[in-house]
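A single structure is presented below for examination.
The complex appears here without one of its protein chains, the remainder shown in place.
When the chains are written out, they are named A and B in that same order, and each has its own residue count from 1.
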Amino acid sequence: MTRLRADRRRPMTLLRAVVAELRKTATLPASAAATAVAVLGPLGITVLNAFSVRNAIRSGQPGLVAYTSPAEAAFSAAPLGTIGAIILGVVVISSEFTANSPDAGGGRQITATLAATPRRLVVLAAKAVAVVLNVLAAAAITLPACLFVADFVIGDLATPDDLGPTAARAAGAALYWTLTALMALAITVLTRSGVIPLIVLIVNSSLVSVSMVLTHVTTLAYYLPDAAGMRLFADDPLGEFEHALAPLTGGLVMAAWALGFLAVSSAVFTRRDA
Amino acid sequence: MLSISGLTKRHGPRTVLSDVTFQARPGRVTGFLGPNGAGKSSTLRILLGLDRPTAGTALIDGRPYRKLPDPIRAVGSMLDGSGAHRSRTARNHLAWVARAGGVPKRRIDEVLDQVGLAGAGRTRVGKFSLGMGQRLGLAAALLGEPAALVLDEPVNGLDPEGIRWIRGLLRGHADAGGTVLLSSHLMSEVAEITDDLVIIAGGRIVATGPLTEVIAGHATLEEAFFALTGADR
């Protein structure tokens, strides 16, 4: 009887922890800002891109832009969504370790969190679930909105996009954001401060990532986390990245990285003094 | 002499201080009492030039803090503990304060010794206990050998030995002709240390004067405090 109850309690603890983390995330101004970046950033860039494409086509110089498809205009703005995902992954952890009054003896929220949910793996899992739900929600709003806006602006002038591949790329972008957010979370658990993960991940979510520089040195660099997943949503119209991993392989490699980071950070988080 | 007159501070529609007037005189320890949110810290922050008043003045020997030529040599202050970034060492913190205030370097060791942190100069502030942070804040206040001390909750977090030490320090400072203005929540401490009292509630001064006069008619300072501030209702 007792054992049964204890067994039943486990999923309950996780569920309760997830709800608690979701509430914490929802009320944290920084995570609201991160969500705003993930939604408004891609939308803003999409609008700018779409108008450039439209102007180029209207003026009869489509060669001025790299593409004329609405989907391309939308997906080239996806790195801004990655930035939002990174911020979200970082702040759900770094906010726990920021001292309220960073003077000597300042209280940190992690103390209260671990007092409420002493099982650390549950805490971490709940945070990861909360982050994933947040990122997916942002992606579900942002990506269709971007595609719609790009289609609306460019309109009939556009090279039409096929629905199937476009949907696959949207799913790929959402996955890329989610995995990046999880890596951000895991690295922040290790560093306890947001600065290093923010820098490393923002640099490598950009078009000019260090990983891309390293691909000149060795094609193995395509197995680095950010480069591996690039084809999840990025087409390669100019054929610049012929050695890049295919979407499925790349997505799996990137997921393996994210799981690896999460495993290391769980091991550290459960062993370390808060 | 610290003279505060007609001080008013508004944050939007909220009035934090209204017409606050009192003095802290040389040779005396002045205690500044009031419940949480009564306006103690706001008053001290305006006195130290950190916040601007909506109306009124806060003067140190006739000049506003921001016009003092070498402020930390005139007024030593401590608000909220150490006031140091947690990743620097205690010695580094005092070193830059000394540089900024035109205080000779030798004072760093002297004050570290004086507050009992001689052995912790190379420790990072983040590793300090509450009481040690408090001692570092006091060290920075004493650095410029100022005539006036303005301290917000100086005994907060100090151990019994530290409380006894600061009592002696403040008494000695006033007896040597210095001015001391301190805020506190610890009634028994205040009753023991201070000569004059200023009590604030809801942003208004409700009593000022020598300790004995303010207490007159009540059994203890604590009872006088609750009667004056209406905090027990």
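Here is the rule we go by: a residue touches a chain if its C-beta (ideal position, glycine included) is under 8 Å from a C-beta of that chain, and two chains touch if they have at least 3 such contacts.
Quick note on the criterion: contacts and distances are computed from a predicted model.
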Per UniProt, the name of the complex member that is left out, chosen from "Aspartyl/glutamyl-tRNA(Asn/Gln) amidotransferase subunit C", "Formate dehydrogenase subunit alpha", "ABC transporter permease" or "Heptaprenyl diphosphate synthase component 2": "ABC transporter permease"
Sole residue of A:V19, A:I199, A:L248 or A:A267 that reaches the chain not shown, by the stated touch rule: A:I199
Residue touching the undisplayed chain, where the options are B:R86, B:R204 or B:H218: B:R86
Omitted-chain contact residue, chosen from B:M1, B:A100 or B:A216: B:A100
Contacts of chain A with the absent chain, listed as residue ranges: 30, 33, 37, 41, 45, 48-49, 52-53, 65-66, 76-77, 79-80, 83, 87, 90-91, 94, 99, 101-103, 106, 194-195, 198-199, 202-203, 205-208, 210, 213-214, 216-217
Where the unshown chain meets chain B, residue by residue: 45, 48-52, 65-66, 68, 71-72, 75, 77, 79-81, 83-89, 92-93, 95-97, 99-102, 140
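As a convention for this text, only the chains that are shown with their structure count from here on.
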Whole-Å separation of chain centres (CA-atom averages), chain A against chain B: 48
